[in-house]
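Heads up, one of the protein chains got dropped from this complex, but the rest are sitting where they should.
This part shows subunit A:
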Amino acid sequence: MSGQTLYDKLWNQHLVKQRDDGTALIYIDRQLLHEVTSPQAFEGLRLAKRKPWRLDANLATPDHNVPTTLKERAEGNSGIKDPVSLIQVQTLDDNCVEYGIEEFRINDPRQGIVHVVGPEQGATLPGMTVVCGDSHTATHGAFGALAHGIGTSEVEHVLATQCLLAQKMKNMQVRVEGELGLGVTAKDVVLAIIGEIGTAGGTGYAIEFAGSAIASLSMEGRMTVCNMAIEAGARVGLIAVDDTTIEYLAKRPFAPTAEQWEAAVADWRELVSDPDAAFDKVVTLKAEEIEPQVSWGTSPEMVTGISGQVPDPKAAQDETVQRSHTRALEYMGLQPNQKITDIKLDKVFIGSCTNSRIEDLREAAKVARGNKVADSIKLAMVVPGSGLVKRQAEAEGLDKIFIDAGFEWREPGCSMCLAMNADKLGAGEHCASTSNRNFEGRQGYGGRTHLVSPAMAAAAAIAGHFVDVRSLPANDATHAQEA
């Protein structure tokens, strides 16, 4: 019999009951809550007169709707000008008070994007099952946790039963072997993977990212990779536990202490796929072949290297793809065979649950240091992922570097990744964005998103168009990944 994959182990450790009809009850250790996908779940509980099963499994924070200017944030919830957004954030506050769930409110220094806050607090631990009503919950898989996004009915189900009805997924391994080039980051790795397997390539699978290039990533980099597993169609992204994972977790507020720490670490060391584990599918990429990536279309799979060009739809493999490419080019206002470096930009967004952690901000700051945002750029903004990331960045002087270069330095939240607050693109505007989705209208009605790494976004802000970070002077981007 072959060994178990990491996913198999996590599944087995949480299996409450396997039913004859193929579904299983899986125990959930941690549920993260935010204001957008939870109100209807709490309402459902109230209507059915049910109580949450285990309060301390839940942790809440508002992130999608919160404004990001200091002036608005100084007013707390009252600073939310959109009355509908305000109701949503207040509803989360009210529900957390009513049920007794811990919440980091709008101006708590620990507030931030749920997928930044969970790991930062140690509320995400190896060997946990983690869910949240948000598809980017895959992020937490970077810790060897089984984490995935769920819908609101499932949020209610987990609140009421501490379990989820699930079916076991298939196992896929994506190996990235070799050494990444200077200026090539975790974001480029995951975009290259999505470009390779497509946005439905991982549907039905839990993807474990492995190989020497993945093992060499920091926890921030690993979170970036797992975050976008969903953009490859996989609800779950995973990375095995190693020293990097354990070092990151030591002394985090929710992490085990003294007497439990050693036992926990011993347990976490087992959270790797057995050497003889069988995967249903294995994909391998060579790290050396990955260059900085830029998306050109309206799906994350529509991506290419910085030295590449916008494809000609006529060259597409089938009619459906041809039509998608034609429509994408029309929406994006791009020409077939246009060079990526010729794409001019209007706005730059550095932030989101994909790329708003301290390492991301350091990479961007290295490129921005001593430079100026191009006059043609209407807005370049940096939105830290949490209050604690912001505080750390300020302690390192990164805020000054950004402000001196002409970037706006904002308060934490999801911001322009999905533009539920006031931060958005205007129709037709091109944006270099460190977020995760380039769908039509995602960052604002008619807005045109190009997904890139933080260093590439900063470089684009300075040049006014895309440039290869690897071509910048040595004290900038070529050092960008040393942080």
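One rule holds for everything that comes next: a residue touches a chain if its C-beta (ideal position, glycine included) is under 8 Å from a C-beta of that chain, and two chains touch if they have at least 3 such contacts; residues count from 1.
Following the convention adopted for this analysis, contacts and distances are computed from a predicted model.
Engineer: Suppose you had to identify the omitted chain by its UniProt name; would it be "Aspartyl/glutamyl-tRNA(Asn/Gln) amidotransferase subunit B", "ABC transporter permease", "Na+/galactose cotransporter" or "3-isopropylmalate dehydratase small subunit"?
Structural biologist: Cross-referencing UniProt, the chain left out corresponds to "3-isopropylmalate dehydratase small subunit".
Engineer: Would you mind spotting which of A:62, A:112, A:127 or A:221 touches the chain that isn't drawn?
Structural biologist: With A:62, A:112, A:127 or A:221 as choices, the missing chain is touched by A:127.
Engineer: Just name the one of A:212, A:260 or A:376 that touches the chain not displayed here.
Structural biologist: For the chain that is not drawn, the touching residue is A:260.
Engineer: Please identify, in ascending order, the residues of subunit A that touch the omitted chain?
Structural biologist: 13-14, 16-17, 19, 21-23, 25, 27, 29, 36-37, 39-40, 43, 48, 50, 53-54, 56, 64-65, 82, 84-85, 87-88, 91, 121, 125, 127-128, 133-135, 137, 148-154, 156-157, 160-163, 165, 167, 199-200, 203-204, 230, 233-235, 253-256, 260, 263-264, 267, 299, 320-321, 323-324, 327, 418-420, 437, 439-442, 445-446
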